[in-house]
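Shown next, in structure tokens, is the structure this report addresses.
Every protein chain but one is kept in place in this view of the complex.
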Amino acid sequence: MKKHIACILSAAMLLGLLASCGGTKNPQGESGKTVTIAKSILPAHVDPAYAGSADCSEIINMNAAGLYYVDGDNKVQLDLASAAVESEDHMSITYTIGEHYFYYADGSQGPRITAYDFEYAARRAIDPIASNDNQDTRMMNAGVKNARAIHDEGMDPKEIGVHATDENTLVIEFEVYIPYRDELLSGRNLAPQNQAFVEECGAKYGTSADTVLNSGAWLLTDFAVGSTSITLKTNPNFKGYDAGKANVDTVTFVQIQDSQQALLAYQNGDVDIVSLSGEQVVTYADDPAFVKFGQAAVTYLAVNCDEYSNDNLRRALSCALDKTALCDEVLLDGSIPAYFMVPYNLTTDGKGNDFRDTTKSYGQLDLAKAQSYWEAAKAEMGIDSVTLDFLITSDENAYTVGAWIQDQFQNALPGININLVTVPYESKMNYVMAGDYGFSVVTWGADYADPTAFLSCYVTGYPINVSHWSNAEYDQILSDCTVGSMASDLTARGAALQRAEEIFMDGASVIPLYQTSTCLLVRTNISGINYHLCGNTYDYRSMTA
Amino acid sequence: MWKYIAKRILIALGTLFFILFVLFILLSFMPGSPFNQLTLTAEQIAVLEAKYGLDKPLMIRFFIYVKNMLQGDFGVSYNIIADYPVIDLIGAKFWISAKLGLTATVVGTVLGLFLGLVASIKHNTWLDTGTTFLSVLGVSLPGYVFALALSYFIGFKMNLLPIVYSTKHPVSSLILPVLSMSMGPMAQIARYTRTEMLDVLGSDYMLLARTKGLSNRILFIRHALKNGLTPVITVLGPMLVSLMSGSMVVEQIFSVPGMGSLLVSAVQTNDYNVVLGVSFLYSLMFIVSMLVVDLLYGVIDPRISVSGGKKE
Partner (left out) sequence: MNTTQEDIVFLPNDFDPLGDRQDINADKTFADISMTHDIIKRFCRNKGAIISLAVILIIAVMSIIGPGMNQYSYSEMKTSFASLPPKVSALSGIGAFDGTENGKDMYALKGCDTDFWFGTDPLGRDLWTRLWTGTRVSLMIALIAAVGNMFIGIIYGLVSGYIGGKVDIVMQRIIEILNGIPSLVVMTLMVMVMRPGVGAIVVALLTTGWIGTARMVRGQTMKIREEEFVQASQTLGASTFRILFKDALPNIMSQIITMAMFSIPGAIFAESFLAFVGLGIPQPQPSLGILISEGYKSLTIHPHMLVIPVLVLSVLMLSFNLLADGLRDALDPKQKDQ
């Protein structure tokens, strides 16, 4: 009998423990308005020199500010500089850094932000050793003096054309005039950094709230290695553009790796903003909290031209896919079928129209054409059938898309067999960069609003050109449009780049699949978040709740 | 005794050395390099490899690593947190896995002992059948089945407990992961306890004690428990280590930033120093726990002479 009582007692205690813990679930201790955002991955560091990766840049964009800020209308505004004077030949800009800009740690004011801090930041960003594997390409694309030589030829990073003449004056020199360079220079890897502080922190710089100096509209208050959340508070002393527009006091990012669990957390009320994937989009499309925006990112199949050098084989593949079915029946997340490399809404053709509206589309589904290309390829290669290695990752989209593409190719082109190789997301690039793949799914997002953000990736020898495709005419056009004669002639440039895209698509070294859309659930009381097409996707500077 | 311990420690050190060597060789077969940003040119990769000394031959790298390690320097991470010391990185992740594993072991052991004792005392009753069934279930099913079931029903449908680990609610958000991780050890301990206890309860010396007229309580606590539970210690050590090393899948389901996910992402991103550091820690814990169990066993059960070398 005693034993039974003991049983019941211990069971009751266990239940009591569970219940009491359940009660502490939502402590309402924090005052002010709080927004909680679910992210599948949180950055482990917020060193601006690494701002290249998307998960880092979202946080760095909040706690750091730079010379420029891209506002809600995608207009570039001066941020931590009170004035910018461009020289008459466009080859240099002189910035005045006001004396009223300071760094802030949580609650206290730090040192002044000086022009030297910008100079130091530019050197770190372009230094392959300091920036680790995120060496800056934006300054190179913006035509900053010596950036290309440092990047491509290993020149000393100190030679970068960003110099402070005194504490208040910063001069940036350029090699070539690029019309959209302000936007490129808005990247957060150029956010000012205090040399003394960076050197004092050493390897731990940017890995915790104590090893960060905030220059932006938000203060990092809770951030540490191994934590599952990052908390930022508004910086009441921020003096940059749109300062004080947000009325949210605290933003908390919580890490929820799995999209299912993230959605459950949203339904439970634990988080306010959650991104949706796949079928979740269909289920919530009519929800008032549903938000959808397009991104300047294209997902494509990169075909290894060293492995599959026959043009007609690749062309056959490029028109054998029903991309509409892919978007509407497989992805379901609102992505748009891509018959192009330069996406919609990114840029104009130089005459005021959307680049896409005046350009052809490529790779429409045409099974008869695919078949004739395949016949031609068979004749040229002297084969009846071929097995192609398709490298995919095991994350949600790529996995499903991979299986679907395999099915499409094998059904549309008898004789083509697809051998799927699945590897974890993190290790896919190891195989791709080693050239150890047949074809693979790659997503590329634009850093800046210009066709060259996509097209310059495929010039001969460029690292992102994992297809190893090469075309002399294409290389020439891109060179003219980025550093050469047409770099500042917008009309001629637009036409030339349209021609370049045509050459590129005809080479079929990549097969575009879709232009990515992002779908979110954002509680209806939250507004003022800016969703940018390219560069940093989310901007919370003017968020209200 | 001390000589025996010293010998064991020496052997353990040798084993650790070879473990590191085997891992070094395995890692050198991994495709690619730690630096796999699409924008990197071959020259930049070469610069980065030189920065971390990865351009040197395998054997030299191995000896440099061992030399640094002996001075307490486990190197830096390449890309999980670039340039961050591995020891601090592991330090940040380890305590959460350790906390989770330790709690799961304690909960599992307590529940397991309880179930095992109940089953052995109420031998051949429905209680025995019930607990046996429960323990077979626990031994058979992987922890993630419990994790999925708990997070769906208790976390989502009933909304009783958080389904996502959060440093803000360190207690309530750990209950579900702990419960799902403790099912295995619970079942294992329950089975073990039941078998051992039945063995002891049916033994001749228990019969003798009973005939001597000892009360049931003294009989049970003094004689049966002590002898019956000693073998349970042998399973506890390795169990604790394997639980503390983190369950990758349970961590993923509950978003726990622990050692399991650290190790898997380190392996997948070729972050060699992190892989080596984590593996080294596991091996060390494993070897130490085996040693401690052996020594403890000698203390508890004097029939086994430790220094005489116990045969398996």
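Labels for the chains are A and B, by order of writing; each one numbers its residues from 1.
Following the convention adopted for this analysis, a residue touches a chain if its C-beta (ideal position, glycine included) is under 8 Å from a C-beta of that chain, and two chains touch if they have at least 3 such contacts.
This one's a predicted model, so the numbers in the text were calculated from it and none came from an experiment.
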(message) Touch partners of the unshown chain, restricted to the chains that are shown, please.
(response) A, B
(message) Tell me which of A:Val330, A:Leu346, A:Ala412 or A:Val442 is the one touching the absent chain.
(response) A:Val330
(request) Would you indicate which residue among A:Pro343, A:Gly402 or A:Gly438 is in contact with the undisplayed chain? (result) A:Gly402
(message) Going by the contact rule already stated, which one of B:Pro34, B:Pro177 or B:Gly260 would touch the omitted chain in the full complex?
(response) B:Gly260
(message) Could you pull out which residues of subunit B are in touch with the chain that's been left out?
(response) 11, 14-16, 18-19, 22-23, 26-27, 29-31, 136-137, 139-142, 144-145, 148, 152, 156, 191, 194-195, 198-199, 202, 245, 248-249, 252, 260, 263-264, 267-268, 275, 278-279, 282-283, 286-287, 311-312
(request) Tell me where the left-out chain touches subunit A, residue by residue. (result) 258-260, 263-264, 278-280, 283, 325, 329-330, 392-396, 399-400, 402-404, 406-407, 419-425, 427
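To be clear about the criterion, only the chains that are shown with their structure count from here on.
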(message) Report the inter-centroid distance (CA atoms only) between subunit A and subunit B in whole Å.
(response) 38
(request) Spell out the residues on subunit B that touch subunit A in their complex, using ranges where they run on. (result) 30-33, 35-44, 47-48, 51, 76, 78-85, 88-89, 92-93, 96, 114, 118, 121, 151, 155-156, 159-169, 171-172, 175, 252-257, 261, 265, 268-270
(message) Can you tell me which positions in subunit A touch subunit B when the two form their complex?
(response) 3, 7, 10, 18-19, 21-22, 24-25, 27, 44-45, 50, 52, 128-129, 132-135, 137, 152, 154, 203-204, 207, 224-229, 254-258, 261, 264-265, 267-268, 270, 424-427, 429-434, 436, 442, 463-464, 466
